[in-house]
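Of the protein chains in this complex, one is absent; all others appear in place.
Entry: chain A
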Amino acid sequence: MTALWGAVLLSGVYHGVNPGMGWPLAVSSSLMDGRGQAMVKALAALAAGHLLAMLAILLPFSMMTVLLDWQTEIRVGAAALVIAAGAYLLISRRHPRILARVPPSRLVLWSFLAAMAHGAGLMLLPIYLGISGTEPGEAGHAAARELMGRNIGSAFVVALAHTAAMTVAGGVIAAGTYYYLGLSFLKRTWFNLDLVWALSLILVGFSGLYLAISGH
């Protein structure tokens, strides 16, 4: 269980340091505005969008946990979905053009779409299902409502913890770039993570598959 919570935070850091999730936008906002304060606002907007994208993926699955008899199938299905998303990103290396239509003033929307387009929520899904997983037959159907409530709650906690880690990681890089390192740092640290990202999804998917089948 600790390992799974570690994975929630680690995936948050991973998303946060990825320029594709928006930390350069926080730098650009503060520079355009000429004040560090603008960075806080931008980071908050990016966090809100990211959180919504996490919840958009986790909540439907948290509700499905009432289907107690189908837990393994749901988790296998979720893992397959994550692997498929990773494989898709691996093969189709095109950029989501929809992001280019979002004006710079709408960072919440941009962050939400960026996370959705990259399958950021999916990366968190098997981890979440691992955390909220229950032993089949542990509780009767009478407890389903209570269980669902608990799982929805844990979806929020997982999404919040992940987003907090992401925001702190992205914020540290953004602030470091803004206050100390300067914009030449931006180019030096911008690596093409497309391949690594797609492989991460596949890896997380297979881990989820393993956890589901082995009954953890």
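Quick note on the criterion: contacts are C-beta pairs under 8 Å (C-beta built on N, C-alpha and C of every residue); 3 or more make two chains touch, one makes a residue touch a chain; residues count from 1.
Methods note: contacts and distances are computed from a predicted model.
Participant: Which name from "Autoinducer 2 import system permease protein LsrD", "Molybdopterin-dependent oxidoreductase", "Methanethiol oxidase" or "ATP synthase gamma chain" does UniProt give the chain that's left off?
Facilitator: "Methanethiol oxidase"
Participant: Looking at A:P60, A:G149 or A:G182, which residue reaches the missing chain?
Facilitator: Touches the omitted chain: A:G182.
Participant: Determine which one of A:L99, A:A144 or A:L160 touches the chain that has been left out.
Facilitator: Considering all chains, including the one not shown, the answer is A:L99.
Participant: In terms of residues, what is the contact footprint of the unshown chain on chain A?
Facilitator: Listed in rising order, the touching residues are 19-20, 22-25, 27-28, 31-32, 34, 93-97, 99-105, 110, 114, 182-184, 186-187, 190-192, 194.
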